[in-house]
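Every protein chain but one is kept in place in this view of the complex.
When the chains are written out, they are named A, B, C and D in that same order, and each has its own residue count from 1.
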Amino acid sequence: MSGESEKAVFEVPVGPQHPALKEPILLLFKIEGDIIDDVMARPAYTHRGIEKATEARNYIQNIYLCERVCGICSGIHTLVYTQGVERLAGVEPPPRAKYIRVIFLELERIHSHALWLGVAAHELGFDTLFYYVWRDRELVMDLLELVTGNRVNYAMSTVGGARRDISDEAAHQIKKGMEIFRRRLDVYTGVVEKDPTVRKRVVDVGKLSPHKAVELCAVGPTLRATGVKRDVRADDPYQAYDEIPFNVATYPTGDVLAQIMVRVMEMYEAANIIDYALDHMPKGPIRTKVPWNIAPNEVISRGEAPRGELFYYFKSNGTEKPERVKIRTPTLANLPAVCEMLKGYHIAEIPIVFASIDPCLSCTGRFAFIDERHDRSWVWTGEQLRAYRRRYYKWQNR
Amino acid sequence: MGLGLVKWSRIKSPWILHFNSGACNACDIEVLAVLTPRFDVERFGMLLKGSPRHADIIVITGSVTRQIRDRLVRIYEQTPEPKFVLAVGNCAGTGGVFQQCYNVYEGVDKVIPVDVYVPGCPPRPEAIIHGVVKLLQKLQEAS
Amino acid sequence: MAMESELVGASLRRPVTLRYPFERRPVPPRFRGRLSWDAEKCVGCGMCVQVCPAFALELVGKGPMAELRYYLNKCVFCSQCVESCPRDALTMTEEYELADYKHKIYEFRRK
Amino acid sequence: MMREALGVVELLVFPGFLFLSWLALYFEWVDRKFYAKLQYRYGPLYTGPKGFLQPFADFVKLLAKEDIVPAAVDRFLFTLTPILMLALAFYALFYVPIVPMVRNVAFGAFEGDLILVIFVLTMVGFLKFLAGWGSTNRFSAVGAVRTAFQLLGYEIPLAVVLLTAGMGAGTLNISLIAQKVASNGILASALLPALAISIVCFQAELERIPFDIPEAEQEIVAGWLTEFSGRRLALFRFATDLELTLAAALTAALFLGGPYGPAIPLIPVQVSYFLWFMFKTTVIVMVLANIRALFARLRIDQMVHFSWRHLLIAAVAEAIFIQVLLAAGVIA
Partner (left out) sequence: MTGLEEAVEKLKSGIGAENVLEVKHQPPRNVFVLIKPEKLKEAITYVMKELGYQYIITISGVDLIKENQFEVIYHLSDYSNTISLKIRIPRDEPKVPTITDIIPGATLYEREVHDMFGIVAEGHPNLAKLLLSDGWPEDLHPLRKDVTIQQIRERLEEERRKGVRGI
């Protein structure tokens, strides 16, 4: 092992506050020259203790707590939560509610993927694309605001149905918006596919093999970008997804380009789903009543968040508060995969590869990855950090 | 005269550092949205900076988790004077929906001083700009 | 290079920027802003306090004469209280410019 | 006596320090405004008319801000590099014809000043490396190493194309080259490929997208600039603006004739110099901003690869092309 220590290996910590990371996480890289040798992540920075808090609040309060597990995929969190509680109570939401849920979930998927595409462009240093995508994302945000009343946390799904209806006028506006958005999407697809500098940065970068992806239990677009056709919407359909025809987008190459293309294709697909759902929305009520106290039971609830599979496990105990709510977010499932993807690439590729799984750490906040082969930890303890700080930041005014 | 010029320049050139102290991302994407063409705060001379050394205003989103507390203090210390803190969202204000969770400090002001609170969950981008304008007003009034 | 035609378009068109403090856009119809309370309708049942996920509401006093205290900086603007209120005493206003130098607490009073 | 007094004015006011400072801030404004315009934004808007005073406000604010010197840095380098970089950028600008008032050439013009300016350009790059290295922060260090790598990439093609202009004009005096290019249409059109190459090289020198690798915000925070704050940061930013001015003025002078151009009727020749200079340099800055808006960032190895594989070969080909034209007597 003496040979290894002679190599110029040095550690670069990235985070918890770093421009590439919109959220706090500590990534510690072992770098050999310019090549990443090993990755360690510590996302405890966003751990807030939500699972414990759910046990102290009633089912209604928990809707909004779970909505704020993650601000970007807030819709799917409320949906999977409310779907789970409905299953616990043995209540079926009315058909129209199911369609409304599907519509705003797909709108959310578009907004999330557009957001991600912008952030990915930003990580590549392509700020113009970032600004353009976000400009057009505002279109979707306006539609979401029109339908739900808020830009980000929609509070749209509730236990027993949907809280707000979609009027014919709103439906018309959504369709018009989707039409415009599709045209803009064509432009961006062209840019990503043709621009030489973008291609240089994304083709054959952050490769993941389908075998490895399945083995590390990756989910969602990260898995689909390796060509594995898995999507909870198709495999375990919930809400109205079994009545709506759609394709599961996959891309075979497994690099960052594939991650981008899968998400772009999903945006097209989501626009189609929205159009179809608006056309086939049944008339009728949008809510049913659900009892305040829920008898002892246990269920699981799954849904396809923009980032992959979202999973809730519920256990009720006959009171107004749940006995146990377990939340498994997609980013947690994808982090081992991204650590695998990063190895062997340049420092310059950290931002884009890490961003390529669309990390949503606030969801996760419960994870630290240490390479299991080497079984060594480089988590800096508080003491080490303070020593480093004392050494370094003993600054003075002049 | 000289002081007036300095004050004027401070009001006209507030550079921000975005710090996520354990937020749910909603406020973060709205803070980002504020920079994008629809709202474009570069109109006010605001630039998003990556290094705390270059920043004047620290925009903090999130309910300050226990793990991030020391980092927050450190970032605050690294920022050169004069510095201002904008707490965006109610998590940064009081903990919001995460009050009474075991791993949060319930607000940035429990750890470092805050100049302006922007309520909202998340605040609309307009509300964030309004918060910044309020902060600049405070600067204006301060002698 | 694929963006050049877009850039040319941008250089010829007006910016899309909303010059916010000087230019406003209408608030959407379902917007959830600051809470307001109607003393006439409230019967003090406390339902709103029970469902509030962020502990932003507090009943001062008991029964029909109870008054409401609203912690603006705790509210998450979910409007569950509005929905749960049996008498429709609560509404969400369109007010969103709420930034301030300190925490704001609204003491809703019966006249 | 009159001549000396004019010389002092030329040095200090116009087109000396004061005007150059104004010019630097003006170019930053043009750059930011046009970049924003390309992105459907306004850019700076409320600081002075159309945000014109924004760079000035940034500069004053940074001057008045607390200046933090981390304990681990090399104090000598930390203090020296911003001042030296500013001084060098100013120094080089006195050899570039901007608005020649007295002698019809740049203030410090002499035969061979092109070599000096090329040397200064290299030194500026080297100072960036020293500044980052002296900071000892990991991000700064990585940024510094990248600066040095990048220098290896663009420096030689840049020098080759700049000297090509000199070859074509038969002199190494920047002002004389500019005069020659302005009066010789064939030479000017033969130098157009060199203009394109030099713009790409200057984009790299100025560390702007797609070559902002040493400052890549998403990767290494602010690169070699990470640890600088307050006054030092203000000086660095100002020096970078001056570098932009230098790049624009030098490119304009060597390939587009700088301030020299067809006389505009009814106005004195100095005013026409001013108008031509402002027009040409502003267009160059806008082209630089357009490039900035058009690309994603390259990786450092891709950048060096690109420079050696494409830029250098193109630059040498251009030099040979000019030589052939000279030998064939096409360029008089």
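One rule holds for everything that comes next: a contact is a pair of C-beta atoms (placed from the backbone, for glycine too) under 8 Å apart; a residue touches a chain by one contact, two chains touch by 3 or more.
Bear in mind that the values here come from a model prediction, so they are computed numbers and not experimental data.
Shown chains touched by the hidden chain across the complete assembly: A, B.
Within the set A:49, A:95 or A:190, the residue that contacts the chain not displayed is A:49.
Among A:160, A:336 or A:351, only A:336 touches the chain left out of the display. Although one chain is not drawn, its touching partners on chain A can still be listed: residues 43-44, 47, 49, 51-53, 56, 87, 214-218, 230, 232, 235-236, 298-300, 302, 309, 311, 313, 315, 323-324, 326, 328, 332-333, 335-336, 365-370, 372, 375, 377, 379, 381-383, 386.
With the whole complex as reference, residues 65-67, 69-70, 100-103 of chain B touch the missing chain.
Following the convention adopted for this analysis, only the chains that are shown with their structure count from here on.
Mean C-alpha position of chain A lies 27 Å from that of chain C. The distance from the centre of chain A to the centre of chain B, each centre being the mean of the chain's C-alpha atoms, comes to 25 Å. With centres taken as mean Cα positions, chain D sits 35 Å from chain B. Annotation for chain D: residues 36, 38-42, 45, 66-68, 217-218, 221, 293-294 touch two or more other chains.
In chain B, the residues that touch at least two other chains are 37-38, 40, 43, 50, 78, 96-97, 100, 121, 124-125. Taken as a graph of touching chains, this assembly is fully connected, with contact between every pair of chains.
By the touch criterion given at the top, residues 34, 36-42, 45, 290, 293-294 of chain D touch chain C in their complex. Per the touch definition, chain A reaches chain B in the complex via residues 16-19, 22-24, 44-50, 52-53, 56, 64-65, 68-72, 74, 115, 118-119, 130-132, 134-135, 138, 141, 151-153, 360, 362, 365, 382, 385, 389, 393. Within the complex formed with chain A, the residues of chain B that make contact are 18-30, 32-33, 36-38, 50, 52, 62-63, 65, 67-68, 70-71, 74-75, 77-78, 96-98, 100-104, 121-122, 124-125.
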